[in-house]
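Every protein chain but one is kept in place in this view of the complex.
To keep things simple, chains are lettered A, B, C and D as they appear, and every chain counts its residues starting from 1.
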Amino acid sequence: MKVDKDKDEGGIINGLLGLAASYRVTLTQLFRKPLTESYPEYKRPLPARSRARIILTRDKAGGERCVACYLCSGVCPVSCISMQSAEREGGRRYAAWFRINFARCIYCGLCEEACPTLAIQLTPDFEHSCRHPLDFVAEKEDLLVDHGGKDGDYDFYHYAGVDCGEGKGTHEAELPPVDIKSNLP
Amino acid sequence: MPYLIIDNRHIQVPRGTTVIDAAERLGIMIPRFCYLKVLGAVGACRMCAVMFEAGPVKGLQMSCMVQAADGMRVSTTHPEAVAFRRQIIEWLMINHPHDCPVCDEGGHCLLQDETISGGHSRRRYTGAKRTYPDQDLGPLVQHEMNRCIQCYRCVRFYQEYAGYRDLGVMGIASRIYYGRFSDGALESPFSGNLIDICPTGVYTDRPSRFLARRWDLQRADSICLHCSLGCNTVAGAHYRAVIRQESRENVRVNGSFICDRGRYGHAYANLAERPRQSRLDGEPAGWREAAREAAARLKRIAAAAGHSAIAVLGSARNSLETQIMLRYLSHHAQWRPPRFFVNGSEARSTAAVVARLDSRLAAGLPDLEEADFLLAVGVDPVNDAPMLALAMRQAARKGAKIVVLDPRPVELPFAFDLLSAGLGDLPAALAVLVKTAVSQAGTDGCEAQEKAFLAALPGRVPDEKLQGQLGQAGGWLAASRRPAIICGSAIAGPELAGLAADLALLLQTGKTPSRLFYLLPGPNAFGAGLLQRGSRYFPSLLQDIEKGGVRALLVVENDPFFRYPDQDRLHSALGKLELLMVLDYLPSRAARAAHIFLPGATVFEAGGSFINNCGLLQYAAPVHEGGIPLAQVSGGSHPPRAHAPAPGSEKCPSAYEALLFLANELAIRPPTMDASPWSLLPEDFPGQAELLAHPYPTDGLQLLPRLSEAESLQTPVNLPTSGPAAGALTVLRVEQTFGSEELSCYAEPLRQLAGPPLALLHGADADRAGVRDGEQLCFEIGGEKVELALQVTNRMAPGQLIIPHHYALGRAACRLPAVVAQAELRGLTGQDSPDLPQAITES
Amino acid sequence: MTEKVLFLNQKFDRPATLEEYRENGGYGALALALEKYAPGQVCDLVAESGLRGRGGAGFPTGRKWLSFAGRKQGPRYVVPNTDEMEPGTFKDRVLVNCDPHLVLEGIILAAYAIQADQGIFFIRPSYEQDAQLIEGELNRAREAGYLGKNILGSDFSFDIEVHRSAGRYICGEASAQVRAIQGYRPNPRKMPGLHLTERGLWDQPTLVNNAETLACIPAIVSRGPQWFKKIARTPSGAGTKLFCVSGRVVRPGCYELPMGTPLREIIEQEAGGMLPGSEFKACLPGGASTRFLPKKQWEVPMDFESLKKIGHQLGTSSIIVFDHNTCLVAATINLLNFFVRESCGWCTPCRDGLPFMRHLLLEIEHGRGKEEYIPMLRSMAGQMRHAYCAFAPGAAEPVLGLLEYFEDEVREHLSRGKCPCRFSDAGGGFRRKQCLT
Amino acid sequence: MLPEEIRHRLETRIAASAHPRELVVDVMYELQNHYGFLNDVALREVAELLQLTPLEVEELATFYDFIYRRPVGRFVLHVCDGVVCWMFEEQSALDYICKLLGVAPGETTPDGQFTVLPTVCVGYCDHAPAMLINGKLYGPLTPEFIDRTLEELRSISCDLVLCR
Partner (left out) sequence: MDSTGLIILLAKLLIVLAALLTGAAYLVLVERKLLGRFQLRPGPNRVGPAGIWQPLADGIKLLLKEDTVPAGADRILFLLAPAVVAMVPLLLFAVIPLGPDLHLANRTIPLVISDLNVGLLYILALSSLSVYGVVLGGWASNSTFSLLGGLRGAAQMISYELAMGLSLVPIVMLAGSFSLVDIVAAQEGFPFLLVQPVSFVIFLISALAEAKRLPFDLPEAENELMAGYHTEYSGMRFALYFVGEYINMIVLGGLLAVFFLGGWHGPLLPGPLMLGLKIIPVPLLLIWTRATLPRLRYDQLMQFGWKVLVPVALVNIVVTGGLILWLES
């Protein structure tokens, strides 16, 4: 009730004038040219950070970046990501299979935030529609692309400190492996 | 009882409690890396620093190194302490790799938690990181030294706590290295605990490597079924496969650890060859269809040949619910009472144990740790029940004297005295030992009955050396204040179990609070023992089958072929049956031979209650729904998209539910509609009232039959004092840590560790037979050949031939009777000469 | 001429023999003690003398000995610690080489005082020559009846064996030394509320004392504790002390001087002053694990209390003298290098913290330092005092000294973006860095 | 293989000891002297003699710096880099010796004569800069002194072994 009293301060005239002013505003809009871009005829270039279809990128050497750490599936609020991690020859961890159910995906981008290897990325490509819900289920083959996407130079395994066949101590900022039998003090 | 203040909260703790533990009691988790309650404090990581503001100790101190004292005021959040702990984390992280995403520890990593909770997020150290080469530590544990933060937990557990000496710390300064001398499998059967203990990912679970994150696992509290100790575990399943098992702390049973057999023995639940399809006369059939047909045939047989033509065989791995249902069903259908043991000796031993173990005597593993003298008879702890060895080691570390009386070359991770007595001599030797002890300690206060009993015990064994050793051990026993007798049932018969109880009672009357600890032949053997009262043993049942008195046999989660000595007899007998119905989850021979087969559910799918060797009833919760593991459905690539269940993946009812279904079909209605298993309990079942009131006690329920005084000291004292005639060998078929237990022998990594089976022979016998160590021996048994490498040792009792139950020995080895006298040995080999060389022919 | 206690029989070119030692009253104290004093009385004498441990920590020796009373029965051990591995310290080598029997008599007296059965002479590998010398002298002492069963006809039996170490500074720490002797990894180990004097070697009461400490005992027993105490030049000191002077002085060496002799006097008179062309810049007054002592403080009397008053430690009283040409940042790096290498790897501050500090100093030395490194160093060095044993706090001392007295020099590294020293030919024919300023 | 004589001597000593483990350093020294360094065979023999596991011996062998787990030459030059020696030669003595012998620190000369190792203070600070060769102390070092000493050592036929 108190609210009304406060609001009533301007009086009926002011109220009516305000009402009229708002009608005028909408009316002037009516005669302006629509801003709409007609979509299929004209496709607006979207920023790289737009969040639409998800891809799995590769590192510079062409290897899969995904290490199947389950962080994306762990953080996904709609549980649309599932995978099975496995060990590749040489000790590299990778996804034996990797599946995103785009029918569930809400394109929130949390998976991309969580990804420690920059493997999973959202792209501006939003145009995908299917008739059958199961056609929205994308497997690793469907998700893998042959480029590095954003920050294509980063290679997790160069910094991770795990041996994937190149030997210990060969990556960025690593000392050669400790030789405990060394005679040096 | 010191009274102190931690973070403005008051607490009183027992004397000797460290401040870190006192804080934990208040729910204040002081960060730590090197400290583990069971391993004690060493103060190496410096992570648990807190501020002592008042009291006998002042200033910043490690809370694990300071014992709580009166008047202490401690602040865990003092800025100086927080700053110091932050600094410690930063120091620890300068060399820690950036590999959490590919580390299996990620998600349940103490280092991760404490780094994040400590707020360390920016790297100030600009130098390069130290790296280490890794080692191959065998099929169970994966090594990744780069992650190490040098907390020393692993060596302290491995060397100090568990007593194995092949993993240690090498190097110095910031080049400390934890590992073995060279690549190779860890020797300790407790190596899996390194995975739980390591605060980061240096040791990770190898069989489940890269399979799942902890947060994705379906986890539930479970019970280990691989021996009778009933250790507590947490099982984790992912994508319909049980992939990991961890220990669960229970101070009444296993403490904080479990053995590797328990940790990795769960593979049987995920086997590709696990039967998941019901079969009706060899043809696949629907579960209900098969079960209905079974009921129909049972009715027909009962009508034609009488109710007693139907017999039931349960097992020591049945859940208690299943056992109760079996008994209820057979009672109300007027079938023969259920049998639970294939081996008659096991059945009698278990009966003796159940009859003799009462709460005055029963000890748990923690009680053994407190004992000052341990006498183990007929037990090879590391092979029979590994966690027993760990408990015994804790007693040894506290200074207990330990004596093992066994025919086998027992190896234990601590100093002990091995008294080698042949299998037949065990009861007598035990009697001599205790007689010596009691007479040395004095028999004052003994009633006449006890004195008579004592007098009737044999005073000597034939072997002079053994006699001397027994005398010495008797002296130690007499001097001890808290002795415990550990008695096995794997090789020794019921006489030994009875005698052990008698002796424990006798010692107790002699004012020594002695305890008794039995091992049993299965995770729920105790339950079977309680419910098998009045029923005869399997061999007699076999006779009835052969005579045609029994025409239908219902086998629930058992495989008579796995252990029954005479395979041919068993085979022909079961062939005579009109109906052999098998309910199991293992791809067993019996399952293949069944007319009607119903697939069962494992403990991970159905859950169940089990009574361990000390009479403690514990409940294992179901972990997951079950079904064919996704990896098998998909064959490694991505699983099918459709939601339809894969063929054969319908959820298998538990044995209890299957029997309930059968009972309904047979119009045997349980008294209550909800059919709580406990409502079907026989009235003389111990703890029945409590079970009805609290059906699933969370912390276990001690179920020990009440024994009257009159029941004590009842063993017939005319004990055998010698084994088979000279020149003959007693064949012992023994358990092995890995590769011999019915369930865990399906686990591939454990099979790798089990290695090829060995036959053990005493040096003197080997000399007589003219065979040498390492020789390949060929045993011919009923036309089948078993090849075994011979190991000659003088640490065992002469006159025995020791052969492990081993998955690789297959059915031929099962034919060896547990004990062969001379004549039988001859018959076994089909030769007439009593001499050894004929029994063992060189290949 | 001051009183000599330890270097009474100094021959400079060779060790004193048993005969020479006996001529000067050697083994008289032992005979006296066995004859006149009960073991407890010997402990009392030592306590009265005010003798404090010469190994670095300065714990009152008498108090340590007295704590043996009432300890559990069974074998007891004496471990004379000759594992000095601290840079700049060589007094035990000189002492043993000068008068081995003095040390032996001290050990036997200590053993008598605490009723020990066995002595284990712990010697570092680089003193192998001395170990062989001792082994020879032990045999001589045995032949003369000072060791073995029923020493000098009394019912006291005691023997000493030599334990050779295989290196590592940490073995000088008492509990680590005990573990080293037992054949375990020599990490210092403490049990809450338990001391070595209760559970040491093989869980038996064990006395670990520096060789120099033990060498003082015969004089205390034979000439009286009051006499011993009064030799010192300051009331807070007691007895004499071996001062090892090394570094850029004319006559580096080991000098026996009364406790409380001023530092300047030791350097200028005994050691002959600075080398030509060198100026005193700083010194480490007590070995590598003490703080740099600047010139303004060099009048300080060298004893435990006086040094403590101005924020320094006597340590092993090994005076390492730096001249004005030495870059103290580089010197600290060298010291830290030693500590990093010799850390036993037991606790985190020592194992991982010291390399971090060395890294920061190296960055500063190589001109890559940042302003924030100075507070970082200061805080880390301060945190070191919460490490497991005294090793890491000792290692942090030079850094703390550097930041306390020579912060300007550190800042100069930062502001110049490089070390303000350059290489020149000097000192023994090798190229040497010299400060430009 | 270990000569019977050494083995016997060690076994006697071990049998006489109340705590055999106490002798582990001495046994390692002994076998190191015999083999030149403590190789894996020697290490296993130490373990066997003392009834330890190879790992337990390795735990100690890798801890101590005077137990050599890698091959060394006939003479091991432990060149002191303690602060006093450093003050006089600023790494140069080590550099000089390495240059002279053509090896890096930790390496052995191709003729198997010398191994150069930097080492912590050898307790010869009054003769800084100093070094330790097979247990014998040398100092103060100058280029000429080093040249002369190494020449002398080369000409010595027998091993000058005090400790290594």
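Here is the rule we go by: contacts are C-beta pairs under 8 Å (C-beta built on N, C-alpha and C of every residue); 3 or more make two chains touch, one makes a residue touch a chain.
Nothing here was measured: the structure is a model prediction, and the numbers come from that model.
The absent chain, not drawn in this view, touches the displayed chains A throughout the complex.
Seen across the whole complex, the unshown chain contacts subunit A at 4, 19, 22-23, 25-27, 29-30, 32-36, 38.
Note that only the chains that are shown with their structure count from here on.
One finds 49 Å separating the Cα centroids of subunit A and subunit B. Averaging C-alpha coordinates per chain places the centre of subunit C 24 Å away from that of subunit D.
Residue numbers of subunit D whose C-beta contacts span two or more other chains: 59, 62-63, 65, 120. Multi-chain contact residues, meaning those touching two or more other chains, occur in subunit C at positions 167-168, 185, 341-342, 344. Those residues of subunit D whose C-beta lies close enough to touch subunit C in the complex are 19, 21-26, 28-29, 50, 59-60, 63-67, 78, 81-84, 86-90, 92-93, 96, 120-129, 132, 135-137, 140-144, 162-163.
On the subunit D side of its complex with subunit A, the touching residues are 62, 65, 68-70, 72, 105-106, 115, 117-120.
Those residues of subunit A that touch subunit B in the complex are listed here as 67-71, 73-74, 84-87, 93, 96-99, 116-117, 134, 137, 139-140, 156, 159-163, 168-169, 173-178, 180.
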